[in-house]
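One structure below.
Shown here: the complex without one of its protein chains, the others still in place.
Up next is subunit A:
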Amino acid sequence: VGGDSTPSPDLLMARSFGDKDLILPNGGTPAGTSSPASSSSLLNRLQLDDDIDGETRDLFVTVDDPKKHVCTMETYITYRITTKSTRVEFDLPEYSVRRRYQDFDWLRSKLEESQPTHLIPPLPEKFVVKGVVDRFSEEFVETRRKALDKFLKRITDHPVLSFNEHFNVFLTAKDLNAYKKQGMALLTRVGESVKHVTGGYKLRSRPLEFAAIGDYLDTFALKLGTIDRIAQRIIKEEIEYLVELREYGPVYSTWSALEGELAEPLEGVSACIGNCSTALEELTDDMTEDFLPVLREYILYSDSMKSVLKKRDQVQAEYEAKLEAVALRKEDRPKVPADVEKCQDRMECFNADLKADMERWQNNKRQDFRQLLMGMADKNIQYYEKCLTAWESIIPLLQEKQEAK
């Protein structure tokens, strides 16, 4: 660990996963597959391919086993982080540590600081979303765990970020707090210099491809926001539908008590509606826990990406300004001064890093959304299948005595 950990652009290209559609971010815990039978075969195939990927994986990270800690000052949750690796950067082949949310938050800040030319994955929201009341509830903790797992896996998959020193410490250190206090992280060459980029330079013209990325992200975030609102609205309507169903079913029961021959059929209908109500509740819970958080994550992701784009603009602007200043000096120096060269270097690295990350991001996004939307479709299919089973099973009950008559 230590030293220059930024690979040269050549190495970056070689490790680009652009042409490999089979990358399933391991953070892809399939959204809501309650029954194995309902998982798509496609999903299974993707996961299988991951294991026999040409690229031998040498780093595996998992987040699990949430535990509540009650102290005098506060109550909080920690998660177990298990790391398995054959990389030389790790002293041991396996590590197991406990981390809490604020540790993840710290890691992310450090990554942003030390790898400013790269896209850092988002964390789940710090504060509870409206509607989710209890931050110690099983559902909330599980949702958060999944998101934290995804966060680490995205870093693991990244050819540059996964070698980051802070990341290594996060995964391995017994006492993370001690390390945090040290603040002695060695910044990368590029990181250091970018950190000190002075703002205030005006960008002449943004290269087409980065302008396109910016536009894309703007529209993308907009559409996701709309989808988020629609999904929330659907859940709201479904819950209101559920409320009425919970009153509707029992009325058949009340009626059944008045009747003789009709008693059993009516009771059957009542039970059936009860089953459908339960199925609907499961659907709304799944959508709230698995669907909405992922949407929000991606909105946060595109926000942070836009800041990185802005930084890139700054670096370019600085370079152009310095270049212009030299040109205006009207000196006959054929050689460009060292500091302008540095700026150029900086800009080209930034551009390369960003391009590679964007491509990787696009692929992962595609996988993530394919999985997310298929999951949504799956949940709805499962809901209807449960209801179908319920109604089909009472047909014989309803028809029964007709024949006996």
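One rule holds in what follows: a residue touches a chain if its C-beta (ideal position, glycine included) is under 8 Å from a C-beta of that chain, and two chains touch if they have at least 3 such contacts; residues count from 1.
Criterion: contacts and distances are computed from a predicted model.
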Undisplayed chain, where the name is taken from the UniProt record, one of "Sorting nexin 4", "Trafficking protein particle complex subunit 2-like protein", "Cytokine receptor common subunit gamma" or "Pyruvate dehydrogenase phosphatase regulatory subunit, mitochondrial": "Sorting nexin 4"
Contact partner of the left-out chain, one of A:211, A:327 or A:395: A:395
Residue among A:77, A:141 or A:227 that touches the chain left out of view: A:227
Residue touching the undisplayed chain, where the options are A:134, A:209 or A:244: A:244
Interface with the unshown chain - residue positions in subunit A: 40, 42, 216, 219-220, 223, 226-227, 230, 233-234, 237-238, 240-241, 243-245, 247-248, 251-252, 254-255, 258, 260-262, 265-266, 269, 272, 366, 369-370, 373-374, 377-378, 380-381, 383-385, 387-388, 391-392, 394-395, 398-399, 401-402
